[in-house]
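With one protein chain held back, the other chains of the complex are shown just where they sit.
Order of writing sets the chain letters: A and B. Residues in each chain are counted from 1.
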Amino acid sequence: MGKRSRLAALAAVAIIAAACQSGATPKPTPDLPKEIGAGEGALNLVIWAGYAERGEVYPEFDWVTGFEKDTGCKVATTNMTDSNNGVSLIQSGAYDGISASGDATTRLIAGGYAAPVNTALFKNYANVFAGMKDLKHNTVDGVNYGVPHGRGPNLLAYNSDVITTPPTSWDSVWEDGSMYQGKISIYDSSIYIADAALHLMTKQPDLKITNPYQLNQAQFDAAIALLEKQKANGANYWGSYSDQVSQYASGDVVTGTTWQFQVNLLQAEGAPIAAVLPDEGSTGWSDTWMIAKDAKNPNCMYMWMDHMMSAEANGQATVFFGEAPTSQQACDYAETISPGHCALTNATNEAYYDKIWYWSTPQADCADADAATTCKDQDAWVAAWTALRGG
Amino acid sequence: MSTPTDARAGPGTRPGIARRLAIWLHPRQGLQLRLLLAGPLGWLAIAYLGALAILLLNAFWEKDAFTGRVEPFAWTLNAFRDLFGHEVYRTVAVRTLIMAVLVTLTDALLAFPIAYYMARIATPRVRAMLVIAVLMPLWAAYLVKVYAWRTILQGNGFMEWALSPFGVESPGLDEIANSWLVLSYLWLPYMILPIYAGLERIPNSLLEASADLGAKAGATFRRVILPLVFPAFVAGSIFTFSLTLGDYITPDLVSDAKFIGNVIYDNSSLGNLPLAAAYSLLPIGIMTVYLLIARRLGAFDSL
Partner (left out) sequence: MVESRAVRIALRVVSVFVMTFLYLPLVILAIYAFNPSRLLVWPPTGFTLGWFAEAANNPAISVAVVNSLIVGALATVLALILGTLAAIAVHRYSFFGRQTISFFLVLPIALPGVVTGIALRTSFVTFGIDFGLFTIVVGHATFCVVIVYNNVVARLRRLPRSPEEASADLGADMWTTFRRITFPGLGTALLSGGLLAFALSFDEIIVTNFTAGAGTQTIPMWILAAIQRPTELPVVNVVALVLVTFSIIPVYLAQRISGGAAAGVSR
């Protein structure tokens, strides 16, 4: 046995040991960096649009320029259209890191595209809310694959000139679709199938859907049928958030699923758009900054991850996007630029987030230990979405 | 014809390396040809055909459903099974082909009159201006034009403003007709220019001869002009047809319809490379056949 394989075996033992002690703090495994070295001068990120602002939209929202000045890491960003796209971009090997949602994180970890991180190297990690640490979608066997960025739900937006009573349920995009014939705005991604499943959880309890991301054949078929009905009601699909903003601004749509971000943009331009979290809950996301396995600029990426947990950066970023900050310090900072932000996004309200099903990856084994159950996998979801949209 | 008796080009020039090489090469025709072709063909083979070959290999390789990782040399026909197993891929293919034909016909209909006007009626001054005017939109960024149509077609846009007095609502951004309109718009100059060049090449005397022989204008048009300008049509159609066949940005930006390009792009960017590669075979096949026919019809000389 060579020295390296013995080390590997040791590491494996360490991981298993860490996994067995539930709730134990993860011990740094041997291959984790021990320190953050000098910056490489560049940083290439895959991001959700709006996650790395340099004051181009509003001069006061800029958490990139200062970072570049302090670290010498020149930041370049590529927007992903959805999680599938983000995974594919990271696979190209050209990027150092990504702000991945839960349906991307698990795939990146399993595929070996993301590297574990040594959280001990981040000076801002200690401040992060305990509830945002060691989450299932970015932590495997006690090993952290990234640090949190923020979280939020997919909301129901509506044009308050047209819909004068604030809606309390998703019915307006599913059941009463014909009321807003051709004016429903829907997220163009296979992950949206989960929103149909979520609706069926309350409307058709006999389907026994327990997790909107893990659906067996019958449940899946019911969700697709619901989506077909929605399409027949004239759904408009938005791929980029800007599509949706122009749809609402032009009056082409009046209601549909959205992120707080678009609502903020529209309200800033004086458009009569509001958003609510319906009573039955919603899908949502909890995003993680991950470092790519073959990152060419690992030190810059570590500095960026630390930066994005700082009070200023996290506060600004989460206000800009309209999501919940990850630490009390970030919350306090956010309040200085947007009073009431933390209450609005329920930053510390875990009960609120219990109603949110974070995006996660559909898996053939239903992501459970029960060998008897089988679910539709990621490929099936994407194929079904292609069929829905292309048919 | 030429005998290389005296290799010196003129007095006072010293033979440089290039010239000495040229002198040595002169009788070696085969080697000359090989040297000339080595660059372009080597380039084509490595940078283009090689890349296509690698893409095609991916169509036959296995992919992990969860991570999206392609396993090289793990041979499978899964991608093709998916393609034939789902009706949507056929629907999309047929839709795209119909659109490509429609756009080509639309452009041919719009292009012919203005090309004819430019070539045979306009004064030289007006003609020069028109040629520039047709060329200019070609140089204006493609994206800018698509995006301009977006602003026109969307609600509260120019279209709605112009049509509302007649009680017509704006089409919005989800109509497939938008794709037809915008694609026809985008590729129109590609059709006008070859037809214009083709018409310009027809000598006036030919038409006068036709008239002198008693042919009516309609007959001259059908029997003389159309056959002569037909290769130019085909040349233009290569562009209108193939550009429509492969576009994925325009359909995405101005309508909700999915075309072949969208399915290929979506699958590649969503992490199903084998499926994207397998579906790519369809436009490759269609365009190869199209080009072979076009070459038959003499269109390559009018490109």
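FYI, a residue touches a chain if its C-beta (ideal position, glycine included) is under 8 Å from a C-beta of that chain, and two chains touch if they have at least 3 such contacts.
Fair warning: this is a prediction, and the values are worked out from it, not measured in the lab.
**Q** In the full assembly, spell out which visible chains the left-out chain is touching.
**A** For the complete complex, the undisplayed chain touches A, B.
**Q** Taking the full complex into account, find the residue in A:Ser172, A:Ser250, A:Thr288 or A:Thr361 that is in contact with the omitted chain.
**A** A:Ser250
**Q** Per the definition of touch given earlier, which of B:Thr104, B:Ser179 or B:Ser242 contacts the omitted chain?
**A** With B:Thr104, B:Ser179 or B:Ser242 as choices, the missing chain is touched by B:Ser242.
**Q** One chain isn't shown here. Among B:Leu77, B:Ile98 or B:Met136, which residue touches it?
**A** Of the listed residues, the one touching the omitted chain is B:Met136.
**Q** Taking the full complex into account, what residues of chain B touch the chain not shown?
**A** Residues touching the hidden chain, for chain B, are 1-2, 4-9, 18-19, 21-23, 25-26, 29, 32-33, 36-37, 39-41, 43-44, 47-52, 54-55, 58, 72, 110-111, 113-114, 116-118, 120-121, 124, 127-128, 130-145, 147-149, 151-152, 154, 156-158, 160-161, 185, 188-190, 192-194, 196-197, 200, 207-208, 210-211, 217, 220, 235, 238-239, 242-243, 245-249, 253, 260-261, 264-265, 268, 273, 276-277, 280, 283-284, 287-288, 290-292, 295, 300, 302-303.
**Q** Which chain A residues would touch the chain omitted from the figure, given the whole complex?
**A** Contact residues on chain A toward the absent chain are 42, 44-46, 49, 56-58, 74, 76, 78-79, 91-96, 240-243, 245-246, 249-250, 265, 269, 271.
One rule holds in what follows: only the chains that are shown with their structure count from here on.
**Q** Report, in whole Å, the distance between the mean C-alpha point of chain A and the mean C-alpha point of chain B.
**A** 40
**Q** Please name which positions on chain B make contact with chain A in the complex.
**A** Residue positions touching the partner: 64-69, 82, 86-89, 91-92, 150, 154-157, 170, 172-174, 252, 256, 258, 262-263, 266-272.
**Q** What part of chain A is in contact with chain B in the complex they form?
**A** 81-82, 84-85, 87-89, 91, 107-108, 110-113, 182, 190, 234, 236-237, 239, 243, 246-247, 249-252, 361, 363-364, 377-379, 382-383, 386-387, 389-391
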